[in-house]
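Could you have a look at this structure, given as structure tokens, before my questions?
Left out: one protein chain. Kept in place: all the others.
The first chain written gets the first letter, and so on, giving A, B and C; residue counts start at 1 in each chain.
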Amino acid sequence: MADFVLELKGITKVFPGVKALDNVHFQLEQGEIHALMGENGAGKSTFIKIITGVYQPDEGELYLNGHRIEIRNPKDAQKLGIAAIYQHVTCYPDLSVTENIFIGHEKVQKGTNRILWKEMHEEAKKLLDQLGANFDPKVQMGALSVAQQQIVEIAKALSTNAKIIIMDEPTAALTKRESEELYRITEQLRDNGASIIFISHRFEDMYRLAGRVTVFRDSKYIGTWGVNEISNDDLIVAMVGREITQLFPKKKADIGEELLRVEGLGKTGYFEDISFTLRKGEILGLTGLVGAGRTEVCQAIFGILDYERGSVHLEGRKVEIDHPQTAMKLGIGYLPEDRQKQGLVLNWEIGRNITLPVIEKLSNNGWLNDGKESEMAKNLSEKVQVKANSIFDHASLLSGGNQQKVVVAKLLTADLKVMILDEPTKGVDVGAKSAIHEIMSDLACQGYGVIMISSEMPEVLGMCDRIAVMREGRITATFERSTATQEAILEAAMMRGHAEAERAAI
Amino acid sequence: MKKVLALILAVIMMVSLLAGCAAPQPASTNTETQTTTTEQKPEAKKKFAFIFKNTGNPYGEKQMDGFKTAIEELGGEAILKAPDQPTAEAQIQMIEELIAQKVDCIALTGNDPDALQPALKKAMDAGIKVLSADSAVNAQSRMVHVNQADPERIGRVEVQAVVEMIGGSGEIAVLSATSQATNQNTWIEWMKKELEDPKYKDVKLVKVAYGDDLRDKSVSETEALLKSYPNLKGIIAPTTVGIAAAGKVLTDKGLKGKVQLTGLGLPSEMAEYIESGVCPWMYLWNPIDVGYLTGYAAFALVEGKITGKVGDKFNAGKLGDKEVIADGDGTQIMLGDPFKFDAKNIGEWKSVY
Amino acid sequence: MKEKNIIAKKEFNLKSFFFQWEWMLVLLFVVINIINTFLSPYYLDPKKLLDATMTFLDKAFIVLPMVFVIILADIDISVASTVALSAVVMAVSYNLGVPMALAIIICLLVGTLCGFLNGLLIVKFKELSAVIVTLSTMIIYRGIAYIILEDQASGKFPAWYKFLGWGYVGGIPFILIVFAVFAVVFGLLLHKTTFGRRVYAMGNNITASRFSGIQVDKIKVIVFTLTGFMSAVTALFLTSRMGSTRPNVASGYELDVIAMVVLGGISSTGGKGKLTGAIISIFLIGFLRYGLGLKNVPAQALLIIIGLLLIFAVMIPNLKFNFKKWGKVQKTS
Partner (left out) sequence: MAEKVLNKSFNSINIAKFRELGLLGFILLLSIMVQLRNSSFMTLENIDDMITNTAILSILSVGMMLVIVTRGIDLSIGATLALSGMISALTVKANPDLHPLFAILLGTLIGMACGALIGLVIAKTGVPPIIATLGMMNVFRGLTFMISGGKWVSAHQMSVSFKGIATSSIFGINTLIFIAIVIYVVFYYFINHTRTGRQIYAVGSNPESAKISGINNEKILCLVYTIMGALAGLAGVLWVSKFASAQGDTAMGFELNVIAACVLGGVNIAGGSGKISGIVLGALLLGILNNALPLINVSPFWQMAIQGGIILIAVITNALVKRSVDRNNLIWRKI
């Protein structure tokens, strides 16, 4: 058992004011897929960056095949055969796919050091084919979908002939079908002799792939188990440090009269002929593949995008929404998909972030009122249970789940009727996830209408009263909670005609 | 809250600083700390300031040299200043600085005839003598102007020169500095007046181009002139950058003898083209003398020998006696006629300025 | 898990209060004043110091709105041309017989319009950055000034107009008083109103601001319009100080103004900085120039000193606080 491909002993990393890793251990066996789990902020990302040489540990030792090593920079890691696929895809949008794959280890002619474009394009094409992707490697990276970019990242890892591959939440942005494709690729990599560290929040990822699982909590090492040795509940306890009684705490809400009605909404190239209604106390799920136009429809209702055809009716009255401010005044709120880019001012204090949408209302005719602001910020951050010492902590210092809670708190500031939540639990740890679900359920009980965009099937089935499925810009089916099944939804999301889709739709 | 506090503290700091200033000042007699030459008089030396248009201009450096020589001959202290850009705004700031230094006299070559008026008035109100040199400021903002040469003479002489070069008939053009340069515009006016004379009926002024005293622009303007007017026979460039740039273009294009060039230029810049014959001859005054005369005039103003009225006379060292004469609604002191540089004398001048 | 109480009261932290860029500037300001006092016996004269402010405060009016522009992570390099155009239009309309008071209003309108146009173009063509838009309008505005006035100067304003640039109220220069009033107004606007808060939000993250219901386009246009307006105010005072105007006035002001703003600790990447910093840096640069001018330091040396000051002033806090910032960056990643 001494022969681990990679072993880390007693790793500690301290940043000013924070201990990001505290005496952490890890052992990776040859040819295994090893899941690394933990809540956001448990130290997983820092841990990876130590393996890939982005950070240096303050204490502790690294062993590769039993030899003590030091990884001073990412280049060292690359030379040692370690590659990482990061959570937020780290691509170069202006460069071609080929370049993205080969950046840092381009093929060059010996002697002249000229880049061999032709060879690289061919090699890239080969790698992509191997991964079942059929786009042209000369395409600009920025023109690809997130899932395709993920595949390029994997191709990049393959191209370095990496022996150790780290995947940091690769499935977070993927749909079920795309995840399946990823599972297949990951297993293929393992079969070819690579050892893989797989980080994910999704239990299904772990069960599907991993042989062993290691859990971190609060920067500390909790333990390592074989996947079959540990129950789901025990794993949650290990990660969260407490028991979570109910993953989808859907409470029964009284469904009232119609709140929002969308009729024949269309925008060339994005979505067509979108009609649905939302009633008081109802949670409407909007699902489908990433890129099916769900986000665009909701952003059009919220006034971020404009729509070219159709109409939106609020409480029976036709409304024109040309700007988010109008939407908010009418009582429509939107929780954006990307909390870091669209939801938060990261450099700002929690309090300021929360009150930003209603700053005008809290002011005395335009003059800031610090007292009212802190009061509201305090109340709301307690209500959504943000883990922070004060409302003056910077949002950038919070973990992903807590950041998401702050964004939810922002939504609660305004006097809303309709709330649109776009992937509210994406990349959020188990604890925060259930907290967000609870808030959502409470809101419905209070008579709000909630639209939830989600790609995660259990979440959709567990939380929604009704489910609308979109495919390529159109609504293809609507299900009542009682009649919805995973298979039916998948069928509506993919339909016939796409050979790949059929294959992926289990 | 912090911001307000910071603001208040900053204000307090300022106030206390100013309050400190109000405290009795050190006696003004021991303010002179550095002495460079032996003093002729027991009390502090009188201070004479000269502000040129901009720094890094050899023409201006020579003027300042001349001014300094004169003032040192007379036993005063010369302060030479020039802003980094030729703007009136910068000169106003320098005038304020000189007023604060309690100089006795400010001489300057104005970057704008009118814009310096309020600042110079303020200086005169503070008892400082003000005169302009070379590039005049308006009559209200000066006591007297030292004129390097009569603009009428400059304008007429240049037309006469170019007409002689081209043999009495043909198309000519003017390549000036910026479109708002006062000196150049006055000269061009006089050129046009000279051309009205019937004896120039065969000479046609086709265009006034502006090279903005920039090398690259002057070059492309010259090239445009040559192309737009293929029959062009002569160019007058009454500006040092313009004439050198035109000389370069004519040399490169091998147009020596086909297109004649004259104007106002620095001998050092133009030596190459005068020696080669591209520019048979040109004119300029001696900038050192302009500065020197300005120095003597400044000293005479401070000593009270002249007041800037027409008819005042004073001795200007090696330049002999000079008289104040009328100039529009102001007065001026004339240096003399422009000096002609040709292949014979350029050799001895090219290393001087 | 117990519900934790979240603190909502800010504690006054003496260390962090003094650990601010503005104090560094104040310190620098004091040092410069002390050095100047030693260098020149003429420096420490309150009346002359007040007079000195008159020479650099004209461009200071643009510094105030430029702080907003740079907090928005934009830039406006057309300000000097706006000054020239509004000054020229004012002078020309006065000389065409328009009463001076009306000519002043026209001047302010022209400046405001120039700024509004910048803002509109920037908002309507988001593909073009503010640098490109204002680079083109910089050339266009001054070009129009040339078309209007050609090679002429225009002036001969009524005598009372001179008061703006040269007058005193109770021994204090009028321009200083007006500047102080504007400084307070802009300071309150930036730090005490919802408008200012939104400007900061946009500078930090414009997408999140939009999603939070802020009318980002409207605010951007307002900020650029304000910049145009204040450029026209500069035009008023500059023209008064010069007594006449030309199409080439105020050339190079844009770089001076930006230098002052950045020295004041307003980050060119947006979202950070305070108005006080910019105001201190106006006086810092102004008095530094004045002091060195009194010593008759050559213009070229002045250029070098100010250039180095600018670089070092921005460099020093970067070096000093590096590890602190570094920590934050790492934690978020």
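We take it that a residue touches a chain if its C-beta (ideal position, glycine included) is under 8 Å from a C-beta of that chain, and two chains touch if they have at least 3 such contacts.
Everything quoted here is computed from the prediction, not taken from an experiment.
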Problem set entry | Partner chains on view for the chain not depicted | A, B, C
Exercise. Of A:Phe135, A:Phe203, A:Phe248 or A:Phe276, which one is in contact with the hidden chain?
Worked result: A:Phe135
Problem set entry | Absent-chain contact - pick from C:Ile144, C:Val216, C:Met230 or C:Val249 | C:Ile144
For this session: By the contact definition given up top, give the residues of chain B that touch the hidden chain.
Result: 54-58, 60-61, 84, 179, 207, 209-210, 215-217, 219-221, 223-225, 227-228, 230, 241, 244-245, 247-248, 252, 266, 268-273, 275, 350
Exercise. Of the residues in chain A, which ones touch the absent chain?
Worked result: 52, 54, 73-75, 77-78, 84, 86, 90-95, 99, 103-104, 106, 108, 113-115, 117, 134-136, 138-140, 143-145, 148, 268-272, 472-474, 498, 500
For this session: Could you list which residues of chain C touch the chain missing from the display?
Result: 75, 121, 125, 127-129, 131-133, 135-144, 146-147, 150-151, 255, 258-259, 262, 267-269, 298-304, 306-311, 314-315, 318-319, 322
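The criterion applied here is as follows: only the chains that are shown with their structure count from here on.
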Exercise. By C-alpha centroid distance to the whole-protein centroid, which chain wins?
Worked result: C
Exercise. Farthest from chain A in C-alpha centre terms, which chain would that be?
Worked result: B
Problem set entry | Whole-Å separation of chain centres (CA-atom averages), chain B against chain C | 33
Seminar exercise, completed: For the pair chain A and chain B, the C-alpha centroid-to-centroid distance in angstrom is 71
Problem set entry | chain B residues within the chain C interface of the complex | 2-3, 5-7, 9-10, 13-14, 17-18, 20-22, 25-26, 28, 31, 33, 54-56, 79-85, 87-89, 92-94, 96-97, 99-102, 112-119, 122, 178-180, 185
Exercise. Given the complex with chain C, which residues does chain A contribute to the contact?
Worked result: 15-18, 20, 45-46, 49, 55, 242, 304, 323-325, 327-328, 334, 336, 341-348, 351-352, 356-357, 359-360, 363, 366-368, 374-375, 377-378, 381-382, 385-392, 394, 396-397, 410, 414
Problem set entry | Complex contact set, residues of chain C against chain B | 17, 20, 22-23, 26, 29-30, 33, 40-42, 44-46, 48-49, 51-52, 54-56, 58, 146, 150-153, 155, 162, 165-166, 187, 191, 238, 241-252, 274, 276, 279-280, 283, 289-290, 293-294, 296, 298-300, 302-303
